[in-house]
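A single protein chain has been removed from this complex, and every other one stays in its place.
Up next is chain A:
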Amino acid sequence: MTLFIEQLFNGLQLGTMLFLMASGLTLVFGVMGLINLAHGSFYMVGAYATALVSAATGSFFVGLAAGITVAAVVGALVELIVVRRLYHRPHLDQVLATFALILIFSEGTRWLFGSSPLWLNPPEVLSGSVNLPGGLRYPIYRLVIIAVGIAVAVGMYFLISRTRLGMRIRAGESDREMIGALGVNIARLYTLVFAMGAALAGLAGAMVGALQSVQVGMGEPVLILAFVVIVIGGIGSIKGALYGAILVGVVDTLGRVFLPSFFGQFMSPSEAAGVGSAIAAMLIYILMAVILAFKPKGLFAAHD
């Protein structure tokens, strides 16, 4: 039972991390109608900046702040220089251009910092584990990731529903020409939304980088999951991104753990692992297919 609860926590942690990625992706798609494959690069940029600044200053938190800032700045620059020209182009052009950005970012990072991973460790105060009620021991750092993810989700909710900026974002989603006509500086709004999405991706990259390793191409596997999340949640919907991310995180984690042991009851361990992990790897795509079969626009479609 504690095993099941611990795995739920792990799923929740993966989910909240995916939410940080997916919320930026879904906002950019919802507001600007842009498919941004380079979102994973901001994740990598955030992680690299955090690792480098943490190593230089000796403080993880200074590094984290730098990582988020650098990701936001890089995001704003990318919007100003490249992405701005893509809003009126067909989706295929956007995919091509942002895919080129992935290659440029990856090769550029490899060129600057080499291809071996950088090391980034969680800060001393957040290392180790705590006892949760019910006799469960859980790493503090992963709990912090969950808390940060929830805090960001709540913050996003207030930002979108209660502030002027959020009102403009919502207006931009439903009719972008009209809010331009009403005198809102739409170009600046787009840059801001894009940089915000990049900052959230940078935050995710920095936090996960400390748990794993910081290396070239670390963003792409996460990006694929984030796309699954926004398709399940409904493109353009922050609420959908949150529910989608937690659903994907929990299903993926539980599938990975319990499918092999399920097949292990009537197969040898290595066969069970093979079959189980193959099906576990497909599980979120099966989930996506089932959801799309009943709700073709995702769980919480922003546009009807």
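Note that a contact is a pair of C-beta atoms (placed from the backbone, for glycine too) under 8 Å apart; a residue touches a chain by one contact, two chains touch by 3 or more; residues count from 1.
The rule is simple: contacts and distances are computed from a predicted model.
Participant: Considering the UniProt annotation of the chain absent from this complex, which name among "PTS EIIA type-4 domain-containing protein", "Anti-sigma factor antagonist", "GMC family oxidoreductase" or "ABC transporter substrate-binding protein" applies?
Facilitator: "ABC transporter substrate-binding protein"
Participant: Which is it among A:83, A:179, A:201 or A:216 that touches the chain not included here?
Facilitator: Result: among the candidates, A:216 touches the missing chain.
Participant: Can you work out which residue in A:105, A:141, A:194 or A:300 touches the chain that's missing from view?
Facilitator: A:141
Participant: For the chain left off this view, which of A:116, A:161 or A:174 is in contact with it?
Facilitator: A:116
Participant: With respect to the chain omitted from the figure, which of A:108, A:155 or A:269 is a touching residue?
Facilitator: Only one of A:108, A:155 or A:269 touches the chain omitted from view, namely A:269.
Participant: List every residue of chain A that touches the chain not included in the displayed model.
Facilitator: These residues touch the chain not displayed: 2-3, 6-7, 10, 13-14, 110, 115-117, 119, 121-122, 127-129, 137, 139-142, 211-213, 215-218, 253, 256-257, 260, 269-270, 273-274, 277, 281.
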